[in-house]
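All protein chains of the complex are present and in place, except for one that has been dropped.
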Amino acid sequence: MAREVFAGPNFSGRSAALLARLRGLGRPAFFVGPYAEAALSGLSTSVADELALYRAPQSTRPAFAALATEPLLRRVPQSLSGGEQVLLALRCFSQAASTAIGVDTALEQLDGDNRAAALAYLSGGGFDAMLIDNRAEPEGWTVTACAESPAFAIDWDALAATVRIPPAQAIAIEALDFAYRHGKTIFANAGAVLTPGAAYRLFGANGAGKTTLLKLLAGALRPSRGRLLLDGATCLPWRDGNRAFALATQNPDHQWCGATLREDIARRRRALGGAAAAALDDGHVEALARALGIASPDQHLYELPLAARKRLSWLWPLAGAMPWIVFDEPTVGQDRATRGRLAGLLARLCAAGAGVLFVTHDDAFAAALPHRVLRIENRTISLL
Amino acid sequence: MTPNGAAAFALVAVLAAILGDAVGLAAAGLIVAAFAAIETGARSWAALRRAVLVMLPLAAFMLVIWAGIVGRSPSEIAAGVPGSRTAALAYVAGVAARLFVVVLLVQVVTLRFAEGTPFGLIRRLYLPLGAKRVVVVTLSLIETLRQSIDRAHTALIAGGIVTRTLSLRNAANGWLLIQTVWLTAITTVTARLRDKWPVESTLALLDPALDGAERRLAVRDMVWIGLALAALVIAAAR
Partner (left out) sequence: MLTTPRLIAIALCAALNVAVGSAVYLVKLPVYLDSIGAILCALLLASHRRVAFVCTLISALTSTLVTGVLINPFLPWFVGTDLTIALVSAFVTSRGADTFRARPMEPYRFGGLVLLYGILTGIAAAIVSAPVVAFVFGGVTGSGTALIVGVLLKSGEQLFRATLTSGLVADPIDKTLQVLIAALLFRATPSDFVAMVRGTPARGATGA
């Protein structure tokens, strides 16, 4: 059985090559695309139905059991986390009739243990497997190298020269309580102090509260108790709006405020006003976009390749409209060189007084960016 | 009971509730209550609660309009007589009661088949396969949109475009949320249409899961449909 990994930088044609290989097999295969929405069939509204859809009358393979599906059978698949959706997809494949699978960077959404289990399963026998993964070099796999392309190349020097972030404020979180309605308590009397000029990695198990904390800081959720202070002054982003944390979302498509970059930035500028708006002048934004490999701010965002959209999603935190740079899984789908350079850029920005908060499963990226760990567990936040 | 039988029963019972006078409505209401008690048991209280919650605001609004503002019934208006608030109240009671019976019926029938999976229910329905595909894909995309709405809303707040509170600015920017959700959904389905579905022949997997409608009505179905028909006859005769 074939084991093939498509290697190369972004935009070298790896995805097209993997799909061409799957189509060329001449038999139905299984495909797990990048991001959660591309992992599952898009036809079911319960985990039970998703499993039933792919279940072959006589399955000859052992089930991929990294995800316990029994408690999830009545859950809507789209409500599972990205990692859970990828694990569910692999479980569906393990019971399916298809004898080939292609995985396009989807494993990058998994935490360490699940990622190792997935790679071990794909490396096992009984089916053909094709893989694109920017973080793995599985042993014993045939490597198909794809040639570098000049498309969407990032000019890191120009980017570093163009980025200007205002000095960040110190953040103090005090006595934070939060629970979802009809759900579990996420924070109970939690607190932390974050100082500018440093990077912080939010770390914790699935469901511990990493995304919840980001939402609380950005004002999308309101705590039942507690205070947020910026340089000692009380801040209520859930009431007054977010002015401090520029967030780049895990799926870049969730953060656009327009169909083109120009529309997106114009709306943000109008909404923010004042000094924040001044940071978003057309010349500065166009220079950032060019440095990130996008020639024109009038380019339709959704017509760009996914990896290019992901890079462009960094523009908002790097634009300097807000002092804290917040990244939710910034390196998913990005090649090794890009991840290393991004870490280097963020380290320089921290040294210049910016504040960086990030969530990532990419341990190599985290290791390249000097940071402190904000551990979220047992309803508290501890700074390690 | 089969879903097809339940659907047929519901259609006939709705007609009976809408067409008849007070006696016809009472007959329809009685049959719906019996259906709720027998087919859903204790869970029918949840259906009743939901029906009340749905109808109460509308009934209250009707009272304000008819009894509060108009002060007479439509027949009194048509006859050109001064009329009375009592007649207006009676009119509202009649309309609200009819709608309540219909709302309760929908809740109870939905609850009756809530235990199984969506595929299982849709498979049993006596509908063309194409129609089943449309319903299945629609239900799935509704969930995709719901998740996208939540994430895009968070991003708009994080971007300083909107806040959590009610405001004119938020209302004016609400359409941005719709645009972001729409474009995200387009991107998702385009990728499926281009990549995942052709490679897997995913839609071909769906057909066996949906094919297999129950072609016969069960005895239980026919009993309930018969009772609903009886109510319809009573309603039509009066």
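General observations
In this document, chain identifiers A and B correspond to the written order of the chains, with residue numbering beginning at 1 in each.
Simple rule for what comes next: contacts are C-beta pairs under 8 Å (C-beta built on N, C-alpha and C of every residue); 3 or more make two chains touch, one makes a residue touch a chain.
All values reported here derive from a predicted model rather than from experimental measurement.
Annotation: of B:39, B:195 or B:221, B:195 touches the absent chain (contact as defined above). Only one of B:30, B:52, B:178 or B:236 touches the chain withheld from this view, namely B:178. Of the listed positions B:26, B:106 or B:230, the one in contact with the omitted chain in the full complex is B:106.
Listed here are the chain B residues that touch the chain not shown: 18, 54, 57-58, 61-62, 65-66, 69-71, 74, 77-78, 80, 91-92, 95, 98-99, 102-103, 106-107, 110, 130, 133-135, 137-142, 144-146, 149, 175, 178-179, 181-183, 185-187, 189-195, 197, 203. In the full complex, chain A contacts the hidden chain through residues 10-16, 19, 34, 104-105, 132, 259, 300, 302-303, 305-307, 333.
Convention: only the chains that are shown with their structure count from here on.
As a whole-number value, the distance joining the C-alpha centres of chain A and chain B reads 37 Å. Remark: chain A residues 19, 22-23, 28-31, 33, 37-38, 41-46, 48-49, 52-54, 76-79, 98, 102, 215, 218-222, 238-243, 245-247, 249, 251, 253-259, 267-268, 271-272, 276, 301-302, 316, 321-322, 326 touch chain B in the complex. Interface residues of chain B facing chain A in the complex, by the touch rule stated above, are 117-120, 136-137, 139-141, 143-144, 146-148, 151-165, 169, 173, 176, 179-180, 183-184, 186-189, 191-192, 195-196, 198-206, 209.
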